[in-house]
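The complex appears here minus one protein chain, its other protein chains still in place.
Presenting chain A:
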Amino acid sequence: MAVADPLPTPSAPLTRPGTTLLAPPEDASFLIKSTDKSYKHQYSNIYFVRLRALRQHVEQRAKRRWGEVAGSPIFVPRVLDVEKGQLCFIIGTVYMDMPLKPNVLEDIARDRSIPAPPPREKYHSENDNVMLEDESGRICLVGERLDNAGLVTGVIMGALGIETNNGDFEVVDICFPGLAPQPSAGLAWPAPKKSDESMDVDGQSSAGADEWVALVSGLEVGAANAAEGQVQLLAEYLAGEAGGLSDQSQSARISRLIIAGNSLGPIQTSASTSTAEPERKSRKYGHDTSFTPHPTQNLAARLTDISRSIPVHLLPGPSDPAATILPQQPLPRAMFGGAAHYATFKCESNPTYICVAPAHEPATSSSRASQPGASTSKAKINGTSAHPDKPEPTRSILVHSGQPVDDMFKYVSTPPTTRMKLAESTLRWRHVAPTAPDTLWCHPFFLKDPFVMAQTPDIYVVGNQPGFATKLVEDDGDEGLEDETERSPKRCRIVLLPRFRESGLLVLVNLRTLEIRRVQFAVEGMSAGGGDS
């Protein structure tokens, strides 16, 4: 019997690149402090602050775009001051008047003897009206330009047009704030140094030696048809235990894992099984026997396995045990047992900004970061940084669990507008969730609207979507704008993550080049992603 060749092993053990986690900028936090928890003020404060924050950007862009148009349009500051027959442009908040939107008055007035109708999938219909609103009042917008514009309530927009005889505003062109400034755009992430330890594994190019961030969403541990095998495979892959040498060396380049929501599946209630026996059982024991603590323990065990070797960021999602209103606050660390002992395991709010910077020069910091209990080094300017004067390259990642995009999807008609178009539009509107607080439940903010994007993120991740999609949005920048910070070119990689329970997909993003790689986990014979073969 021939002896098999020994398995190839690397000459030096594989180590993970150490990234440093920066604190996100002050105004980019979605955490709600205890002083902000007053519910006495009105939701219209959010619209007021949002309009105030974005109006000047729309004005700049509108003046640049329409300043030279024939007919010399003027800017009318108050929406109600437009005069008939004069070409002008106005700026305000879009309000979509849709009869199919959930209406509290209809809910009160409905016939209580019959069960409530199920919530609609789409609010879009033929009888929709688009209005533009500011502090003084509202004006109805008409025109073909608006038909496929994919507008939702809450977008700050500028509209160029003329008031018609019956009081509506006929729109010729529209304008949005555009992509927010991105200070990190020009700063190149350092390419990996070719050290002596790097070995020539088949097909490994220098791009493979870069630093990657892993994104996954919708693990749904504990749901019906949960993909337990795939989650186990995922944990082993990230810890570098699974696969051959090439898989392990690729997994070693992953520096961070971000779980974008829905880690716990929706609870199975006895009503959903809809058979007579479970009901009889639960009456016999006097309590609902379908509750088990196993999903949380299961998830905690997986997260502990993963956290031992890689920093993890966990976001709550629509089916997680967190508040329903956005922004969802971080899940309590105590829920996750062993994983809570690692400082590199972070519970984040939904949505959240995660800012990373390349590791500093000393090799000791990278090995320390992977040990339990070591705190992630914040970006203090220490003496070991090679170039103290050069601004450090950073990458900001904006992640959310998909509720804003799912809600916006109900407003638009689907064949022309896709979810990827909506995600791209949110970048151009400079707002993560414009439909909050209209149809998307939101915390009543008073001082500022944290969903306004002050800066364009480098990577924009939307979790829990039906399918995978990705796009690199680039904006060349406009030299003619008044504000200097707005002129530079920007680019952003949008990633729509599919639910892991259905697809078994892990997405890797290269921090230097913003390329995408997908890793598919499948177990033959199991449904999620493996096919039923």
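Keep in mind that, in the parts below, a contact is a pair of C-beta atoms (placed from the backbone, for glycine too) under 8 Å apart; a residue touches a chain by one contact, two chains touch by 3 or more; residues count from 1.
Here is the rule we go by: contacts and distances are computed from a predicted model.
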Listed names "Defective in cullin neddylation protein", "RPP14 protein", "DNA polymerase delta subunit 4" or "Succinate dehydrogenase [ubiquinone] cytochrome b small subunit", matching UniProt entry of the absent chain: "DNA polymerase delta subunit 4"
Of the residues listed, A:S29, A:N45 or A:Q268, which one is in contact with the missing chain? A:N45
Contacts of chain A with the missing chain: which residues? 34-35, 40-42, 44-45, 48-49, 52, 135-136, 446-447
